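Missing here: one protein chain of the complex. Every other protein chain is in place.
Letters A, B, C, D and E name the chains as they come in the text, with residue numbers starting at 1 for each one.
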Amino acid sequence: MYSLTVNDHVMIAHSLPDEFFGPAQGMHGATLTVEATFTRAELDEHAVVLDIGQAMEMLDDALSPLHYANLDEHPDFAGKLSTTEATAHYIGQRLADSLSDQPDVGITVTLTENPRAKVAYTVPERP
Amino acid sequence: MYSLTVNDHVMIAHSLPDEFFGPAQGMHGATLTVEATFTRAELDEHAVVLDIGQAMEMLDDALSPLHYANLDEHPDFAGKLSTTEATAHYIGQRLADSLSDQPDVGITVTLTENPRAKVAYTVPERP
Amino acid sequence: MYSLTVNDHVMIAHSLPDEFFGPAQGMHGATLTVEATFTRAELDEHAVVLDIGQAMEMLDDALSPLHYANLDEHPDFAGKLSTTEATAHYIGQRLADSLSDQPDVGITVTLTENPRAKVAYTVPERP
Amino acid sequence: MYSLTVNDHVMIAHSLPDEFFGPAQGMHGATLTVEATFTRAELDEHAVVLDIGQAMEMLDDALSPLHYANLDEHPDFAGKLSTTEATAHYIGQRLADSLSDQPDVGITVTLTENPRAKVAYTVPERP
Amino acid sequence: MYSLTVNDHVMIAHSLPDEFFGPAQGMHGATLTVEATFTRAELDEHAVVLDIGQAMEMLDDALSPLHYANLDEHPDFAGKLSTTEATAHYIGQRLADSLSDQPDVGITVTLTENPRAKVAYTVPERP
Partner (left out) sequence: MYSLTVNDHVMIAHSLPDEFFGPAQGMHGATLTVEATFTRAELDEHAVVLDIGQAMEMLDDALSPLHYANLDEHPDFAGKLSTTEATAHYIGQRLADSLSDQPDVGITVTLTENPRAKVAYTVPERP
């Protein structure tokens, strides 16, 4: 089993309007460091999991709606809580769409929201 | 599959009185950076794995006996080698006790003992 | 010359409404990792720069207005651009106020706003 | 499940002579930070996964052919693309050879080639 | 005093053909993580040291001759030892050229060549 992980970051604002979230209910923000991990049982004919350049471009595409974004006004999060977990799911789905022709590639997205907390989401096996 | 990881640290002294441990047989110490990872198949109704505040409190509780502790004199390690692995197991058990009502939450504890070595323990599946 | 550095973080939202800032003009956010460095020519009678606990409390106090804050609505930033540099200045001033009785202690604040950019501010010598 | 991870680094030169690799086709180089993770269902009689000293020596042995090496002229990579993935496989095999008498120990090698990209290889289960 | 630091990396090959360098005499390589720090007594009219985007572009320009480069064949290092220190000097000069119209901006370049060693160069005060 092999994996390739590339990373980037986005800087977003949002609120979490449910009293469950205590001080995070109001408008605040985060730098989300995003790691995308791609896994594969065997390497391809170039002895890689994926081309690093291609992997970085896919991550860049997946993140493009989130750069300097206010998730409270973002159509993709309308009516949803934009928790870090939900954001990881969102990015994972976008990466899965980019790799729809390579269902054997596993995808995990890890978001570090601050030096003491991070979240990960693994896309379910794709048929 | 989702996970949430929070971290903290403890500063402990101990000795490893078995010649197997060479220079670490005598009294020495370590800053243990502790990561607690909680995993779950689906998010809860607030779109999170666990509330981050609750996760940090659980980790804080789990670590409270270890802050500025001398493990050689610690009742919970009496008659045992307080290796980093054993300490990870100890913390994992304490977290499992805190989450006894949520057996579907997986738990992994990772301890970094120095910039070149770390240890992890995954609590077995809970019935 | 000795220094002590302690760190913490805040998660803020803000906008930078000047076209100079390009995509950062709209509402977005950041996790700011904050390092506070205290310098001193000689150690005190306890062989430290400052007590670490006291240093962490001072930093905690300095940061308390910024936790989960929207700087656009924050009275302390009214009519000002809340750039990372301006935020570093703000924190530095608050630390200087806490240490007004110890003018020989130098103060530098370093804010990391994302994995690729950070900013520092050194409080001028205090009379 | 327990794991022990130790790390070290090598500084290598190589080229990737296939137009697939774009600007990396020519002679260039990398600092590869190498993490070796050893996993085990239960601890041994000394309450460890492996002795850390032994683990570091095994990693040191595994990396010895790679220190300050030009992989283009390295007999072990003759006729092969020395991608980071292939290098991870090479190190994993060397670690597996060192642990041939302990087939129950799992082995994963993680290579960070730059701050934005890393690769991992998990040695298949050993009979 | 304020500073802004941005970072990037390059992956280079080189040799250090002087027996002083022991095992580093032969062709090998490095990932150089490059931090460029810009300092200034006061902020500009936008409350920043420099625009981050501009700072990143300047660093990108300064590094462009070094991406995937073999310094042994690089005209800018002809007849010189391409030590990490010399490379830091080279990058510092290129940044100073970009900022020739702003001589009040101080410049420091820090290169991390592996997890255990880094080098810094501060451009002398500019008239």
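Please note the rule applied: a residue touches a chain if its C-beta (ideal position, glycine included) is under 8 Å from a C-beta of that chain, and two chains touch if they have at least 3 such contacts.
Bear in mind that the values here come from a model prediction, so they are computed numbers and not experimental data.
When the omitted chain is restored, the residue from E:Gly22, E:Pro75 or E:Pro127 that touches it is E:Gly22.
Although one chain is not drawn, its touching partners on subunit C can still be listed: residues 1-8, 43, 46-49, 51-53, 55-56. What subunit B contributes to its contact with the hidden chain is residues 7, 9, 11-14, 23-24, 26-31, 33, 67-70, 73, 113-116. The omitted chain makes contact with subunit E at the following residues, 18, 20-22, 80-81, 83-86, 88-89, 115-122, 124.
Everything that follows uses one rule, which is that only the chains that are shown with their structure count from here on.
Listing every chain that touches subunit A and subunit D alike gives B. Subunit B and subunit E have Cα centroids separated by 41 Å. Distance between chain centres (mean CA atoms), subunit A to subunit E: 32 Å. Among the residues of subunit A, those touching two or more other chains are numbered 7, 115-116. If you draw each protein chain as a dot and join the dots that touch, the picture is not a line, a loop, a star, or fully joined; it has some other shape.
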